[in-house]
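For subunit A:
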Amino acid sequence: MKKLFLSLLATILFSTLSIAQNRALPSVDVITVTEERFNITDLENNGKPIVISFWATWCKPCKEELNTIAEVYEDWQDETGVKLVAISIDDSKTKAKVVPYVNASEWDYEVYIDKNGDLKRAMGISTVPHTFLLNSKKEIVWQHKGYVDGDEDELFEQIKKLAR
Partner candidate 1 sequence: MKNIITLFSFILIITSCDVVEGPYEIDTGDVTATDTNTYVKKILIEDFTGHTCQNCPAAARELEAIHDIYGDQIIGMALHVSKTFARPYASSQAPNYQYDFRTKWGKEWDDLFGISGIGLPGGMINRIGYPNEHRLGKDEWLARVISELEKEVDFGIRITTNMTENEAVITINTEILNNINGDYNLVVCLSESNIINWQKDGSEDVENYEHNHALRSLLSDENLSNSSNYATADNIEQTISVNLNTLEQFNINYSQNTAELGNGNAGEWNASNMSVIAYIYDNTNQEILQVEEAHLNN
Partner candidate 2 sequence: MFKKITYTFIVSFLALNSFAQNNSGEIHGDFDLNMQSYQEDKLIGAKAADEIILNNAYLNINYTKGDFTAGLRYESYLNALMDFDDSYKGNGIPFRYASYTIDGLEVTVGNYYEQVGSGLIFRSYENKGLGADNAMDGIRLKYSPLKGIYLKSFIGKSRTYFTYADGIIRGADAEVNLNEALNLESKTKIIIGQGFVSRFQADINPKFKLPQNVAAYSTRLNIINGGWNYSGEYAIKLNDPVGSLTTEVNNYANGNALMSNLTYSKRGFGIVVEMHRVDHMEFRSERAQEKQYIINYIPTLTKQHTYTLLALYPSATQTEGEFGTQIDVFYKIKKGSLLGGKYGTKIIFNYSRINALNGGSSFLNDNRKHNPMFISTKGEELYYKDINLEIYKKINKKIRVTGVIAKQSYNKDVLEGKTPGTYGIVESTIAIADISYKIKKGHTVRIELQELLADGGEGSWSMGLAEYTISPHWFFAVQDMYNWGNHDVSKQLHYLNVNCGFLKGANRIAIGYGKKRAGIFCVGGVCKEVPSSNGFSLTISSSF
């Protein structure tokens, strides 16, 4: 058992080394704010950068991150054409609060809900907030766990690099 597992691990490490490419989005369905199904690979921004931020209505740093970016979102869009997609991992306990919270906060992001954590698991997320930056080919080129005051500046630096 152990031998098999070790050889599996070795093969994986070798494979990851030999596959030096950026990661694509997994083909998983989430739901829109009007309860329709949406496959995450269908995200579009005409080749411009996309930021995907996983959050939850009960996660304070997530809300801080998204509220702070909301203040400068218009400027970011003017300068780079970036689109921010906020994916909520709220389950049926707090799902009803997602849309009212988003609207009351006056966010202009594209919001989706990952009901049972399928997308969260497919993308290897264990804690929120977890933010990803996608390039024009919708590949993940940068990611960041957690949020502290000022992290939005680093995110914007990364977006600008792509927009060049």
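Regarding candidate selection, all candidates are chains of the complex that A comes from, given by their letters.
The working rule: contacts are C-beta pairs under 8 Å (C-beta built on N, C-alpha and C of every residue); 3 or more make two chains touch, one makes a residue touch a chain; residues count from 1.
Not measured: the values here are computed from a predicted model.
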Complex member touching subunit A, one of 1 or 2: 2
In the complex with candidate 2, residue positions of subunit A that touch it: 1, 4-5, 7-8, 11-12, 14-16, 18-19, 21, 23-24, 26-27, 34-37, 57-60, 91-97, 99-106, 115-118, 121-127, 142-146, 148-151, 153-154
